[in-house]
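Every protein chain but one is kept in place in this view of the complex.
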Amino acid sequence: MVKTLSPNVRDRRLLWTLSLSAATAAGLLLLILIFLAKEAWPVLSTVGVTSFVMDSSWHPLEGTFGLTPMLAASVAMSALAILIAAPLGVALALFCRFYAMGPVARLFRWAVVLLAGIPSVVLGLWGLTTLVPLINDLRAPGTSLLAGSVVLALMILPTIALTTEAALTSVSQSYWTGASALGLSREAIILAVALPTARNSIAAGVLLASARALGETMAVLMVSGNVVQLPSSLFDPVRTLTANIALEMAYATGTHRASLFVSGLALTLLVLALAAAARRSGGQVVHA
Amino acid sequence: MPDAVLYPGSARAGSTPTFFWRNLALQSFVWLASLLIIGVFLWLLGDILWRGASRVDWEFLISVPKSAGRSGGIAPIIVSTVLILVVAIAVAFPLGLATAALLSEYARQGGAKVRGVGLSLDVLAGVPSIVFGLFGNAFFCVWMGLGFSILSGGLTLACMILPIVIRTAESGLRMVPDEWRLGAAALGVSRSTTIVRILIPAAAPALVAGLMLGIGRAMAETAALIFTSGYVDRMPRSVFDSGRAISVHIYDLTMNVAGGDPNAYGSALVLIALLIVINSAALWLANRALDRKPSRS
Partner (left out) sequence: MNTPFVGDLVPDSKTGEAFTLGPLVTGPPCCEPVPKIRVESLSLSYGQNEVLRNISLDIYGGCITALIGPSGCGKTSLLSSINRLTDLVPGCQVQGRILREGGDIHAPGVDVHALRRDVGMIFQRPNPFPLSIRRNLALPLREHGLRNAREIDDRIERSLKDVGLWDEISDRLDAPAQALSGGQQQRLCIARALVLEPSVLLMDEPCSALDPISSAVVEDLVESLRGRYTVVIVTHNLAQARRIANYAAFFWVKDRAGTLVEFDHCKRLFESPRDERTAAYVSGARG
């Protein structure tokens, strides 16, 4: 008989291995934050946080580090995207839940899931070759805040629709029969019962979607023109924080590189704050 | 609207004019919005299919790109993509499985510490992919000295997909019924054997489903790869070579190569086809996992 380890020893070893892996996985977040901070430190320690907020322009090689225009572009684009996607997404969820017949609802749901799975770079490609020329007909150059928002809206719509539908499904089953027993119309049930009950989950889904919108890079980079400026109209080309990192990392060195890490750090904190808010507002969150 | 709740009798379907208009407005909005979305979706899908299909054939898949990708195929790009994915999975899957086993089997015993791991993973899942790119560049390429390479890219993606792999594996393990845990314990079988020989095989479909989801996520990723695995579109000779993933290829053809759009669409079609296959497989496996319960008599 081969000599074997006693079960207790084996158990202890396994627990060790598992704990080590878990510690690695959990430590990863810390490692990421530490490395972002480490890379950002050279410029943070010499220039300070204030110039990133106060400087009016972004010329890191000349010593001005104003992130404001890009931050404004990021926020404006995400907000606009939410403005487009939230009503449409909720409407789509209502459609699948209350209006469509079984197979139609399934078809639409399948389309939403498929849409959620389309890579952002493909959406960017489509936006640039199809959407941008259309906007260009309205007002040149076409690559603009608007184009970015529309493509972003397409990206986050599934998140909102799926979250909302999950929330509606979990609330409506019981209310539906009760409310229809009272003789309420379908619309009355939606407005008076279903939506108010699902409100928190929908809010969570929207917050989560805005976090994703703020963090999105490729699609936005490809369609929004990438001019560093404070947007003054929907048709202005703008550059978001994420696009800026993607565009300049390739050649940045020294302080310039460090200042890109500063913007990355800022972006992370912003996105994590939104995600935390989504978590707090509770509700069932469907990861699309 | 609260009237409807307070005075249900007054809200009989569309009986009063105000409700009639309100109902009609809501109804039309829901219909129009859904049709709009589905229309745009079909437009998008049709565009990709239409423009992509004219490029994609066997030749496209097995030949190398010519004149910066305008013509020729995507063979080296597919190879690089696969290599990056292999690296990512080879790291993320074992690490993820072990962490998931800890989260599901020792959650009670670990208490706050285990909950801390879960929280940290949820936060990690929210970090934008471009930030993973920054981190991967600083940590793998520069600090570890791996340079722009398939290895750096794969490791970066491994970090990115770790949360999703762990969470799906964890829920798969939690779905394994307790009777097997009790049955094994009652035979004096150690916890390690129970986990390795019974629980993990029982949860296998769910574990693979999670893995597939991770692969899908990794394959669609661009931003995290641009400055980790790089742009080089030659056939990689090892994982230490730089290699261009398919999504990066699409990006580069669209943005940096005039006249690259047709091949970009061809690559996009290949990418989407692969993603659909992978996601469907994941879904199928996940459903199978739900079926695998001990039989009831």
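Chains here go by letter, A and B, matching the order in which they are written, and residues are numbered from 1 within each.
Keep this in mind: a residue touches a chain if its C-beta (ideal position, glycine included) is under 8 Å from a C-beta of that chain, and two chains touch if they have at least 3 such contacts.
Everything quoted here is computed from the prediction, not taken from an experiment.
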Self-check item: Hidden-chain contact residue, picked from the options B:Val142, B:Met175 or B:Val189
Solution: B:Val189
Quiz item: With respect to the chain omitted from the figure, which of B:Leu121, B:Leu151, B:Ala202 or B:Ala218 is a touching residue?
Solution: B:Ala202
Quiz item: Contacts of subunit A with the missing chain: which residues?
Solution: 1-2, 4, 6-8
Quiz prompt | Footprint left on subunit B by the chain that the document does not show | solution = 108, 179-190, 193, 197-198, 201-202, 292, 294-297
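To be clear about the criterion, only the chains that are shown with their structure count from here on.
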Quiz item: Just how far, in Å, is the C-alpha centre of subunit B from the one of subunit A?
Solution: 15
Quiz item: What part of subunit A is in contact with subunit B in the complex they form?
Solution: 7-8, 10-11, 13-15, 17-26, 28-32, 35-36, 38-39, 87-88, 91-92, 94-96, 98-100, 108, 111, 113-115, 117-126, 128-130, 154, 157, 182-188, 190-193, 211, 214-218, 221-222, 242, 245-246, 249-250, 260-261, 264, 267-268, 271-272, 275, 279, 287
Practice problem: Over in the complex, which subunit B residues touch subunit A? Could you list them? | Solution: 1-2, 4-5, 8-9, 11-14, 19, 22-23, 26-27, 29-31, 33-34, 36-38, 40-41, 43-45, 47-48, 94-96, 98-99, 101-103, 105-106, 114, 116-117, 120-135, 137-139, 143, 159, 162, 164, 166, 188-193, 195-196, 216, 219-223, 226-227, 247-248, 250-251, 254-255, 261, 264-265, 268, 271-272, 275-276, 279
